[in-house]
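Structure first, commentary second.
Yeah, one chain of the complex is gone here, protein chain that is, but the others are all in their spots.
Our next item is chain A:
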Amino acid sequence: MSTDQRPPTGPADRPADRPSGDWQGLSPLSVWANTAAGALFIVPAAVVGTVVLVLLDLAWWAAAPLPGALALIAGLTVLDMVFLRAVSYRVTGERMEMRSGVLSKAYRSVPRERVRSVDVAAPIYARPFGLCVVTVGTGEQVDAGSDQVKLQYVTAAQGERLRRELLYRGAPAAAEGAEGAPDAEGLELARLDPRWFAYAPATTATLGIGIGALAALIGANAQSEGWIYRWVSEWAGLPSTAEIGAFVMGRLLVVLPVSLLVLLLSGTAVLLAVAVETWWNYRLVREADGTVVMRRGLLNSQSLTVEGRRLNGVTLHEPLVLRSVRGADVRAVATGLGAADDEKTQAKSRLSPPMPRARARELAADLMRTPESPLDMPLSAHPRAALRRRLVRAGWAALGGFAVAGALAWLHSLAAAAWWETAHEIEERLNPLPVATHLVEATPTWGWWLLGAAFAAVAFWYAVGSHRALGHGLHPRYLVVRRGMAVRDTVTLERAAVIGWRITRTPFQRRAGLAHVSATTASGAGMYTASDVGLSQGLAWADMAVPELLSQFLERDDRSPDRPGPAA
């Protein structure tokens, strides 16, 4: 809607718009940044190619890769220069305009009032040149592959100016209960505390990443048909795999915990490194005009700016493991932060690293600028029928688990010695430490049933937990919903940002008197749901949250029902 295509015009003539801003080009240095980025990949590949060719005794061919790579880089650089000339942008009083393209020219224009967020990123190869990428977010629902306005690259100074200009709306929206004295730099809401990195490994992925690293090693070994492992064991003087296997089987009680520990440690190392790279220099500031700016990143520094008026709420995000160590992180519920899918929206809207829950709640309250935090509101619990639904589901899951356990136990009793031999052989070919099939063979029949019982116990624990997570509440300015056992999200949404209601019921919900009551909004995920709420409880909540909207469609028991008959 806000972008349109016009026949290309030369940069000299100006559209009828007020020419308060001049046309500017991208930074000439961006050509070199692109060259550097390309060279980072192309040159090592060429070097490897040369080495391989020399090793293969193809001396003549070995002279080809490096000059070829250089020619390729030079060609790309020249092309880049041509494209760079074609791109120009300007910011006028009302709109931001951008021209691009050499063969097919494009003109895009975005009204400034539609700009909801400005994202400034400085990838590692652009930083030595003092450059950054600016992405301008509008309120549109962004489809996969749609082109946002993206300037790649401008100088850091240009980026900073764009960020300020595009979101500056004249009158500062300050003095709305902001504590502290907002200076020219703005009010700092949060700054990285290195101790928060301790929360980084607190995810269910820690073990998984460790297993992933190990699986990658085993996979590489299998690819080389065991060659890697033989080489390592010869070099280190390791005993044969059979001996190690026997050793492991003899000391399972020691080996299992130790290997778990190793997996945990390697996962922790990876996650810590990622957290440091993502959140180093983290700083969250509210500027004098109300916009919220987040800066972060060690190698790839990022900054995200959200206009204050578009920040319609926050999400307190508590995944299971993080919750168990009393940690949480804060995410924005804002217009213009939508991405192609939910996962991307979630990642884009993060406003803080995992931090202590108390600190996260404090930060959330600061972001919402209310004297009394909506997150401190007591939430109404959802009816017992909601618990019953979850218990029934857990019951079905448990039955399924027992059926699988029984089938496995039965297959186990059927498996003959010859069958196990084959399994061991296959594993020995793939895995230098072939203990998995031995372990399975040694499992007694009751072991399978024990696994089934453990699964059932977890299912019921999960059901009770997810019922206890359900809640909804009202604050004078916000509505609050909470749900989730694996990932508990407490969402606050400004009541003024609700743009409709959606109530859905399955036959089971209708029988149990339950419903999903969702507030639809232009912000964030687009819809926030009070799950399995009692129908009248949920309707009363929705009616109070946005007065004058739902009440005309409700009938109440205490009034005489003056139901107008259905007019066909």
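Throughout what follows, a residue touches a chain if its C-beta (ideal position, glycine included) is under 8 Å from a C-beta of that chain, and two chains touch if they have at least 3 such contacts; residues count from 1.
Just so we're on the same page, contacts and distances are computed from a predicted model.
Visitor: The chain that is not shown, which UniProt protein name from "RNA polymerase sigma factor", "YdbS-like PH domain-containing protein", "High-affinity branched-chain amino acid ABC transporter permease LivM" or "Serine/threonine-protein kinase RsbT" does it carry?
Guide: Matching "RNA polymerase sigma factor", "YdbS-like PH domain-containing protein", "High-affinity branched-chain amino acid ABC transporter permease LivM" or "Serine/threonine-protein kinase RsbT" to the record, the invisible chain is "YdbS-like PH domain-containing protein".
Visitor: Which of these, A:Gly208, A:Pro257 or A:Gly500, touches the one chain of the complex that we don't see?
Guide: Among A:Gly208, A:Pro257 or A:Gly500, only A:Gly500 touches the chain that is not shown.
Visitor: Among A:Thr204, A:Asn281, A:Thr445 or A:Ser536, which residue is in contact with the omitted chain in the full complex?
Guide: Only one of A:Thr204, A:Asn281, A:Thr445 or A:Ser536 touches the chain omitted from view, namely A:Ser536.
Visitor: Taking the full complex into account, what residues of chain A touch the chain not shown?
Guide: Contact residues on chain A toward the absent chain are 139, 141, 335, 338, 497, 499-507, 510, 518, 520-522, 525-527, 535-536, 539-540, 543-544, 548-550, 552-558, 563-564, 566-568.
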